[in-house]
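We show some of the complex, not the whole, and keep each chain where it was.
Order as written gives the chain letters A, B and C; numbering starts at 1 within each chain.
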Amino acid sequence: MNDDFRQFAKVPPKGWNSWDSYGASVREEEVKRNADYMSAHLKQYGWQYITVDIQWYEPTADSSKYHDFTPLLMDGYSRLLPDPNRFPSAANGNGFKSLADYIHHLGLKFGIHIMRGIPRQAVHHASSIKGTDKTARDIALNNICPWNSDMYGVNVDLPEGQRYYDSLMELYASWGVDFIKCDDIAHSVIYKGTHKKEIEALRKAIDRTGREMVLSLSPGPAPVENGALLRQTANMWRITDDFWDEWPLLLNMFDRAEKWSPISRPGNWPDCDMLPLGHIGIRSVDGPGGNRQTRFTKAEQKTMMTLWSITQSPLIMGGELTDLDDWTTSLLTNKELLNMDDQIIEKYQTHRDKNVIVWYASSPANQYHALFNISDGDLSLPASKVSELGIPLNGHDIWKNGDVSISANQPVRIGSHDVYLIKNADN
Amino acid sequence: MNDDFRQFAKVPPKGWNSWDSYGASVREEEVKRNADYMSAHLKQYGWQYITVDIQWYEPTADSSKYHDFTPLLMDGYSRLLPDPNRFPSAANGNGFKSLADYIHHLGLKFGIHIMRGIPRQAVHHASSIKGTDKTARDIALNNICPWNSDMYGVNVDLPEGQRYYDSLMELYASWGVDFIKCDDIAHSVIYKGTHKKEIEALRKAIDRTGREMVLSLSPGPAPVENGALLRQTANMWRITDDFWDEWPLLLNMFDRAEKWSPISRPGNWPDCDMLPLGHIGIRSVDGPGGNRQTRFTKAEQKTMMTLWSITQSPLIMGGELTDLDDWTTSLLTNKELLNMDDQIIEKYQTHRDKNVIVWYASSPANQYHALFNISDGDLSLPASKVSELGIPLNGHDIWKNGDVSISANQPVRIGSHDVYLIKNADN
Amino acid sequence: MNDDFRQFAKVPPKGWNSWDSYGASVREEEVKRNADYMSAHLKQYGWQYITVDIQWYEPTADSSKYHDFTPLLMDGYSRLLPDPNRFPSAANGNGFKSLADYIHHLGLKFGIHIMRGIPRQAVHHASSIKGTDKTARDIALNNICPWNSDMYGVNVDLPEGQRYYDSLMELYASWGVDFIKCDDIAHSVIYKGTHKKEIEALRKAIDRTGREMVLSLSPGPAPVENGALLRQTANMWRITDDFWDEWPLLLNMFDRAEKWSPISRPGNWPDCDMLPLGHIGIRSVDGPGGNRQTRFTKAEQKTMMTLWSITQSPLIMGGELTDLDDWTTSLLTNKELLNMDDQIIEKYQTHRDKNVIVWYASSPANQYHALFNISDGDLSLPASKVSELGIPLNGHDIWKNGDVSISANQPVRIGSHDVYLIKNADN
């Protein structure tokens, strides 16, 4: 049984994605700017993916709002192409080859977003499918994405349907793509679930290219019942609808992460979505909207980074990297935290009540305990309570970067929405 | 408050529809043939509507199966037109005018089927909308019918969206259409319910024509919770998914009819769907499929006719009229039954157990009791049991066309799936 | 078919119920005090029912909170009896006979609340069932009310199960009860719906007494799909969960009322629940809780009274009558409003957008238009908009008690959550 693809993502992928800052409208110079910054300042901490999100083929895209039924750039085989006005190096049908080269030269990896399916304009114009005598009309299904009008589903029970996905992955591999984020596939509101057959077709198509392209599936929440299928086909998949800088969404992630924890393993990473940190919303109006610094408090940012890392979610930064301040940088370069994300081999929630949630994780060398204050007030927990929650009184406080030793009459204080994260070395 | 439209259907409409026999593929000569027959043999019993069902604008239609994404005949204003190959009188953009005239001359009324929305081909080609400077692209919504690929929904919150529906009804009124069966509107599986706004737009558009066009909504099951809206907008609406000649579907209709009985009133008729009687499936492969005589037993046919009539469902014959045999004709020309359908003013189920269901209805002049044997064996009910079920021992047996008087030691015998229907005159 | 029971409530019942003020703990003197007040001040306006709500058989009841598994007062036939400590006239097994007499002498009617089923204590003690040789153990079902631990369901397919309900109604009729509010029967959260068989058993049991006892079913929301059954068995049924003085609940009632409007008719009244007006929460801690004046603004109180009346909901006052102030009294004694509630024969919602909802009703003599401002700001609607909403510019303003005539350049002003209610006489 072939699960070699799990090797493409031995640790949870870490990178940057254009959506949280630029919506559907990112431009080549913005992508390069963020890649340059990552290479210079973050690469050494394990950050490596630079991903262009949705609608790089849409000439009029200007925010996170879509222009329904707008004509898209397409080649003769019903495959979408980057718009040269937004991506000058894509002129003359070059696709993303040059941009990928640029990013590779920085020592990084290049990702693109795609939508499940085949362009509707190809279907209504009966465009060709590479290597077949069928047209887009013959392989399309009458099913759609409910929130974007670009594509129809593809009937992969037909050899020509599989061939279409093959031809897509062939093209992307030829560009040098390293990471495919496929959308409208992990969960559909109107079709109540996962588009399983098209996921399997994607897996086959990627494997046939021979190129190590990480497969990331969106949107969420993917149903936990599909965990077995997802483990056999994808490197990561979204367990949540779009995530933004709002506490209720962060609080809700604890539930989702708990449900998925038994399914996570190397090469198969349940994904809590991008990190809306630092300067975001530059041309995106989604979520709470607005060109802004993240609305999360510092406590909430630590909580998010801890939850994502202790559950081994991929870490995909959403904010503009060139605008990073010291605080945000400190979150992205916390070596102990990133090691935890990379090295743990088991993790699960051990306690939840109305005030606190406790997670435990272990790596071959260490044990980790995270104590989250989910209440709206500060908490002062006596040592006895900390012990009762299964948390050792001595250890290394990862966020304070110092050893702690709690005596019997000394409480642990955790601010509202903040976290206490302790590492213990096995002996 | 305008509910004048209820006058368009003072009694439950009775007619013929092409679907059960010809699927999406009926041709002009077949329509005329059935109209001729109805005029000659059934009109005198109250039958009057002749309806061309789905896809009269699809040149390649050949059965009840749709050809996804096929080009359709359309005028310059994004309005579909009958295909002249199938409807020769529609040549030169004449639409259904000639066919409607023909049917009117027979003393009958003419109906057509339409799909909710605007053709996708109009949207992807940005075709014009009559009386506006917008195009189909501007008023379309990214929502679809899950089982047919012809149309997108229309945004009727835009004046141009309403104007599109106005322009449609204007065209149909100019042809002389008397009956509009609008599909993909009363219930959508993927959108969980009724497309309310487009129903309201249709109501306005019809009222603006000044023509008395009956409005019939499909498919079912329309949710009972939308009964209030449906009563204010439509003359009839489907309470069931497609109905075919299978006992489980007929048995199931008792449930549906029971739920809807309080909502039914003159001009607002919950619709149990077409009557798959006689010769059906000629070019339709839906349901159990096959070119066939109805698979219902005679008992089941009586049960169906009784249930439809005592709940005042519209009666729309599905079989080819020119192939009617004596038995089937007797079902369609039972004067007492048809009177019940037209004249009752209250009706409801009074009893249900695992063997029998009892319905009661009353007209200004009569009371009706129907005793259905839903069990798989014959039943012999003693007079005492009949009385206990609230059914008088004396009366007129509508199916036997004779008076009955049950004595104490004489049981009523009802075959499996058969019905006993008694009329009593008030005195 | 016997629907004589519809005569028991020719107009929507109007009365007082102890729940909103006293929860499960009302005492005899409080009931009498409210009856005295109603007789003196409200009877002339049509108010007539005085109802003792839940747990009059529970000796330790002291608020709206239940004491799970507490022993209850019961007779030898598994029938609950009023606690003489709370109802002194019930001593010596007299039941509610004396209290009913007292209320009848005031020219009013007497109602009691009961729970579906048979006391669990009777079941676990195998108590007798009147007129049978079975015990409570033999007729009980293993089903419960999810929010109260007093009863088990009854198997009314057994003759002894029906006999138990007969014996209950026999007892209540002998006391002189005029109104039965049966709870845990119209909707069950855990059993997903209506306890249909026990409703039918209750109908039979009441009819067998020969006494005109109004049957009211709780809690809600009863499913609209059960409308046909409810019309054949009950005089009123709850269409909502418990209603309290909170705007979101009131706003939500518009939806519910709209769905039920086609089902309502004389003798069958969908019920929006008690009116939490005036002084409430005296010993009830439900809903927002607290011994208080209603938290509804005056505008909201008018909106509630209008919605209840124009949809012909029963009007059951929840506040302590002896504490009525002039404002609240004016709501309960608005003759025009109460006439509308009694006399209209059709009513439905004609428009809804994010700011306004419009209802229309007609009686043999009058037409009514209600324009509700559901927005959180004041509205000023030009005459043209009022006309477009189908509301005449001239008429009688029921809340201002004066005629109005709106000229073209004069807007109608409606405060946030307030209502404009116009009556027009047919001529």
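Just so we're on the same page, a contact is a pair of C-beta atoms (placed from the backbone, for glycine too) under 8 Å apart; a residue touches a chain by one contact, two chains touch by 3 or more.
All values reported here derive from a predicted model rather than from experimental measurement.
Taken as a whole, the complex in this structure file is built from 4 copies of one protein sequence, with 3 shown in place.
Heads up, the rule we're going with is that only the chains that are shown with their structure count from here on.
At the interface between chain A and chain B, over half of the residue numbers involved are used by both copies, so each side presents largely the same positions. Our note on geometry: chain A versus chain B, Cα centroid distance of 50 Å, whole angstroms. Chain B and chain C have Cα centroids separated by 39 Å. Across the complex, chain C meets chain B through its residues 1, 224-228, 231-232, 258-263, 348-350, 360, 390. Note for the complex: chain B touches chain A at residues 68-69, 120-121, 123-125, 137, 140-149, 190-191.
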